[in-house]
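The other protein chains are all here in position, but one chain of the complex has been omitted.
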Amino acid sequence: MDAQQIKYGSVDPILIIHKLFLDFEHNAGNIEALRGVSLTLRRGEILALIGESGCGKSVLLKAIPGLNSKRARLKGGRVLFYPRSQSNGIELSALTSKQLRLVRGSLIGTVFQDSAASLNPAVATGRQLEAQIMRQAGLSQAQARSRLVELLSSLDLKDPQRISALPPQLLSGGERQRCCLALALAGSIELLLADEITTALDPTVQLTLLRLLLKLKERFSLSVLLITHNLGVAAAVADRIGIMYAGRIVEIGTAAEICENPQHPYTRTLFAALPERAKRGEELPTITGSAPVLINPPSGDLFARRDPCPLRIDFIKAPPFFALSPTHMVATWRLHPAVCGQNYPVLEELS
Amino acid sequence: MLTALIRVLGTVFSLCLLSVLIFVLAHAAPGDPLQSFFGNAADSLDAAQRLQALDALGLNRPLYQQYFSWLQQIFQGNWGMSLIYRMPVQHLLPLYLLNTLILGGIAFLLIAVLALILALICARFEGRLTDRLICSLGSASYFLPSFWLGVILILIFAVNLRLLPPGGAYDPGQSASLLNRSIHLLLPLAVLVLSHVWYYGALLRSRLLEELRADYILTAKACGLSSVQILISQALRTMLPFMLQLCAIALPHILGGTFVVEAVFNYPGAGLLIVQSAKGHDYNLLLALVLLSGFVMICSALLAHILSAYFDFRLRARPEASWLH
Partner (left out) sequence: MAALKLDKNELSLLRPCSEEELRQLNAEIHTHSVLKHLSVRQQAGLSQKLALFLLGLIILLCVAAPLICTHDPTKFYLSHLNESPGQEFWLGTDSLGRDLFSLLCYGGRSSLLIGTIGALCSCALGLIIGIGSALFPRYVGVFLQRLIEICQSVPSLLWMLTIAAFIPRRDELTLALIIGCCSWFSLARLARAETLQLQGASFMEAAASFNSSVFLKIRLHLWPRLVSVLNFAPAAAFNQALLAEAVLSFLGLGLPLEQLSWGCVLSLSGRALQHNAWWVIVFPGIILLVTMLTMTLLCASWRIEHKRRCSNL
């Protein structure tokens, strides 16, 4: 554990995911949802993970606090968590479910995409939030109620009384998602996992929620792993952006680097396909095909099958990470010295 | 408030329909109508006396007039004469009804509690040995015909092992002894519970499993609750209206089961009365019992609906228009 920390020494990580392999059992074979994902989340940063449906980003997010279904099998790798109270870190992937229960809600908070389905429809919102506050902070009901009002007003909810009294389905989408955030923030969490929290909202509400997220990060000293498929959302709030494809991270870097200088063909086509960049009168560029089914996946770079001009080696061997800068890493053969002419340092895995 | 009122009015309408149905059945009953009032003496009346008797009883008037006077009689407590027992029906019923209430009531409670516990256990250990074992044993017990199970239990415990009495509600002279009554209740209760518990257990289990696939359960897990806490504090709350509806369905179902069990164990309850009156063509008694049971069920359905509407926000929304138009 210490050696790992020395490696990432200058970085002060709160979460280290190291070569995670995760399979789902299925009738037709095992679905390899995560095929060697490595990631470091630094304390106090917002890391956005982008990818299309089926690339494994939700699976990765749920794998951290162990929320995947019973069919998920961890085939290899570790998840290390470094809360402030434990300087040696906790290996989340090795904990039993009883031990994980102590971490969920109190140190790691999770917010999901569908806020309408994420709250119990038969109970008033206020009651659910109060119950969680009482559980996490050990307060009495009266104390929990006043803390709830504080929490809701820090989330910019104007009328806490009304919102507490209503069941979740009678609230608006934005209010509901904030209540889900409140539920996650009820304990004194350090890591917030947000799975597409803005996807189900309309654009104006999305922006407000993102600004709120930044405010909350400062106020509660959070580190956030944000999953989205919207490049705009990522560009707006993230410090670093990671691109996932077919169970692997293919490119990672600071927001500026990714937005201004995407190097992986997948990232490039994602940016090219943005409607904002389309020219009137021309055809909208798209990525043909669909996400691969990860049962017995072939070797090599899986994006090559959808790439309009792939390299021959993409079908044979998976590329390593080439580091364009200390923060920008890309896994593509196009950055090999023989292809691009430049000599970039090579990493076998992400650090 | 308005919907509740409409609901109550609808219930009253159902009750009226039921009473009309019973009245029509009563009049369609084969046999001499005078027999139900005078018993066997009706055979010895001559033609003039018959007409006089029919006039006096109002049996010559148009049907709707007869219906309203019949209804009036019912409300006044005059339910006719029982042929087999030679007593007014309203004097005959209370004791037997009490016995059925004891048997059916205890069985209902036991079934409700057991079914819920079994469903919770199955949901907690879904897919594993416990779940599969409970499901197979449950299905087997559901298929056993209840009267056959009763006879087998009598064969084993009463005839061969002589541990428990073969029938009746209490030994002669011991109607007030709780211990005696309880011993006599053991076998009938066992049969009732065994034959009904898995019907509701399976329904609860499948509904519970469906609820567990909802997103809010995952949120609860992400908040740090344990499986047991999630089952009890989250899943059960959303299942409360469903459970209440099941209770409403269970009442006629279990009551139907008590009829058979009472017949097998010779237990002096409403079920035994019904079987005897059906065999003996005692229509007054039979129809009075049918009307009574229908009344109880309809009212309990209304109660269940009100209670579930109180507990479930979802039910308060109005249903949408028909998709035919």
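Annotations for the structure displayed:
The chains carry the letters A and B, assigned in the order they are written, with residues numbered from 1 in each.
Basically, contacts are C-beta pairs under 8 Å (C-beta built on N, C-alpha and C of every residue); 3 or more make two chains touch, one makes a residue touch a chain.
Keep in mind that this is a model prediction, so the values were computed, not measured.
Across B:A107, B:I154, B:A190 or B:C223, the residue that sits in touch with the chain not pictured is B:I154. Residue-wise, the contact with the chain that is not shown comes from A:I316, picked out of A:A94, A:L274 or A:I316. In the full complex, subunit B contacts the hidden chain through residues 10, 13-14, 17-18, 21, 25, 28-30, 123-124, 126, 139-140, 143-145, 147-148, 151-152, 154-155, 159-160, 166, 209, 212-215, 217-218, 221, 227, 230-231, 249, 252-253, 255-256, 259-260, 263, 274-275, 277-279, 281, 283, 286-287, 289-290, 293-294, 297-298, 301, 319-325. Residues of subunit A in contact with the chain left out of this view: 27-29, 69-71, 292-293, 295-296, 298, 305, 309-313, 315-317, 320, 323, 333, 336, 338-339, 345-348.
In the analysis below, only the chains that are shown with their structure count from here on.
Across the complex, subunit B meets subunit A through its residues 127, 214-216, 218-226, 233-234, 237-238, 240-241, 311-314. Those residues of subunit A that touch subunit B in the complex are listed here as 65, 67, 70, 98, 101-106, 109-110, 112, 114, 117-123, 131-132, 135-136, 167, 169-170, 180, 183-184, 186-187.
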